[in-house]
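Take a look at the following structure, please.
What follows is chain A.
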Amino acid sequence: MSARDEILRKVRSAIAGTTPVTTPVQPPPGATAPDLVAHFAERVADYRAVVVRTDPGGLAAAVADSLPAGVRVVVPPGLGDLVPGAVIDAGLTAVELDAVDAVVTRCRVGIAETGTIVLDHEPDQGRRAITLVPDLHVCIVDAGQVVADVPDAFAHLDPRRPLTWISGPSATSDIELDRVEGVHGPRVLWVIVVEPAAPRPGEAAG
Partner candidate 1 sequence: MTGTFVGMPKFPVAAREALGDAQLRHNLAHATGTIRGKRLRLIDEVNASTPEGTAWEELRLAGAAVKERALLSLGDQLEQLEANLVANGATVHWARDAAEANAIVARVAKAHDVDEVVKVKSMVTQEIDLNEALEAEGIAAWETDLAELIVQLGGDLPSHILVPAIHRNRAEIRDIFLRRMGETGRPAPADLTDDPAILAGAAREHLREKFLRARMAVSGANFAIADTGTLVVVESEGNGRMCLTLPDVLVSVVGIEKVVPTWTELDPLLRLLPRSSTGERMNPYTSTWTGVTPGDGPQEVHVVLLDNGRTRALADETGRQALRCIRCSACLNVCPVYERTGGHAYGSVYPGPIGAILNPLLKGVGHDEQVDSLPYASSLCGACFEACPVRIDIPSVLVDQRAQVVDARRGGRPSGEELAMRAGAAALSDARRLALGERFAGVGIRLARRLPGLPGLRGWTSARDLPDPPTESFRAWWKRTDGGRRPDPTGEQR
Partner candidate 2 sequence: MVPGGRAANTKEHVVRVALMVTCINDALYARTGQAVVTLLRRLGVDVAFPERQTCCAQPMVNTGYLTAAVPVVRNYVDTFADYDYVVTPSGSCAGSVRHQHDLVARRSGDPGLRRAVAETSPRTLELSEFLVDVLGVTDVGAYYPHTVTYHPTCHSLRMLGVGDRPRMLLENVRGLTLLDLPGAEECCGFGGTFAVKNADTSIAMGVDKARRVCDTGAEVLVAGDNSCLTHLGGVLTRQRAAVRTVHLAEILASTEEGRS
């Protein structure tokens, strides 16, 4: 008997006589917040990521602000011409990416309650490697992409795509449970939240 058949036979004999549940479990709803974008910004910052809020007109400047002078930047092919002088990824090797300082991408979903951004690696985010090897990840999140909590994110995500859920910069607590930000992934996560340009009440125009 093959290992496969033997394991499946043992599994079925182990649970013989039990009644399987055929309908998926309905998990309880997640948390909500009155102002999702503010909640998202606060929770992302809580992980010691940098959070900047701007409007579409201010995006280019916000991106420029996030990149120190002279750094080498890679961008995914679908980002557009937001970063002058950036290398557009066309299959850079890991070693080539190691020589790059920063990456600028968009994302698929932002989760307010947990301060998480999720990449599904469509062309505006690029291959998984480009958001991993460089030391600075600048991620642009549209306010409309922000959902309340984890269950809401599942509705927007396609599991057939590779997904990367990012909550703050890489971190470790392996030494005496002292949290250290920045190990193997980008040591700096810079999140730019783009909100509609409608003037806020009480704010002077111009």
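FYI, contacts are C-beta pairs under 8 Å (C-beta built on N, C-alpha and C of every residue); 3 or more make two chains touch, one makes a residue touch a chain; residues count from 1.
In picking the candidates, the idea was that all candidates are chains of the complex that A comes from, given by their letters.
All figures in this text were calculated on a predicted structure; none of them were measured in a lab.
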Item to check | Complex partner of chain A (touching, any copy) among 1 or 2 | outcome: 1
Next on the checklist: Under the definition above, what is the set of chain A residues touching candidate 1 in their complex?
Outcome noted: 2-4, 6-8, 10-15, 18-22, 24-28, 30-32, 43, 47, 91, 94-95, 98, 111, 113-116, 121, 127-129, 132-133, 149-151, 154, 159-178, 180, 182-186
